[in-house]
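The structure is given below, and queries will be raised subsequently.
Every protein chain but one is kept in place in this view of the complex.
On to chain A.
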Amino acid sequence: MKILVPVKRVVDYNVKIRVKPDGSGVDLTNVKMSMNPFDEIAVEEALRQKEAGKATEVIVVSIGPAQAVETIRTGLAMGADRGIHVKTDGPVEPLAVAKILKGVANAEGPGVIILGKQAIDDDCNQTGQMLAALLGWGQGTFASKLVIDGEKAEVTREVDGGSQTVELKLPAIVTTDLRLNEPRYASLPNIMKAKKKPIAEQSPADYGVDTTPRLKVLKTVEPVGRKGGIKVASVRELVSKLKTEAGVLP
């Protein structure tokens, strides 16, 4: 069984982004880019499934500009077997990403597709659920545990108040939450090996997908800041201020 893992190249999570003063977007020039953290968890999970004998091949796919190849290489250095790069210019919305991934899934026939639950740039939290809808597959989102067993998978999901376990008929979609696993670091020998692993280049047209955005971004601005208040000297002063000044305690 193949496992497909879509990965996204995003601004590194440690970078404080700058909004362009003209409101046209976020300044991405000379900004450190990395694999979306939730996607790293997805790659790790696919590799663990393969190591446990549940999968035979892990394929990493990324949709994006030429540099998305670097993100695919990161996945290959972690241990994935091969990559697919669907080259695009400009931003691609989750719906179009899901349509392209549907095409990739139809061509590759994976048993499971594992995605990050959310990209930390657009914060949409949509692609996995959309892909499941387009393929007509079951979905196990926000997963904290994945057990693949023959023709089905059991996914434990993070929900309000605890966890929920669902059984999905394979093929199925899984999206990762924080506690599914801790992603490994790629070792130097594996980084070297990854350079020789194959990456196929495709285009959205190969899958018959039009990536024209549906949403029109009118402007992007900085959020209104919140001003700091005062420092209090003691617990007693704090409680007194909360009661009298702020009026939030009786």
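Observations on the model:
The rule we apply is simple: a contact is a pair of C-beta atoms (placed from the backbone, for glycine too) under 8 Å apart; a residue touches a chain by one contact, two chains touch by 3 or more; residues count from 1.
Following the convention adopted for this analysis, contacts and distances are computed from a predicted model.
Entry comment: the absent subunit's protein name, as recorded by UniProt, is "Electron transfer flavoprotein subunit alpha", drawn from "ABC transporter permease", "Na+/H+ antiporter subunit D", "Electron transfer flavoprotein subunit alpha" or "Binding-protein-dependent transport systems inner membrane component".
For the options A:N106, A:T165 or A:S203, the residue in contact with the chain missing from this view is A:T165.
Check A:A52, A:C124 or A:A200 against the missing chain and you find that the one touching it is A:C124. Considering A:V5, A:M78, A:L95 or A:I148, the position touching the chain not shown turns out to be A:L95 (whole complex).
Residue positions on chain A in contact with the hidden chain: 11, 13, 16-17, 19, 26, 38, 93-95, 98, 117-118, 120-134, 136-142, 144, 154, 157-169, 172, 177-179, 213-223, 226-232, 234-236, 238-239, 241-242, 246, 248-249, in rising order.
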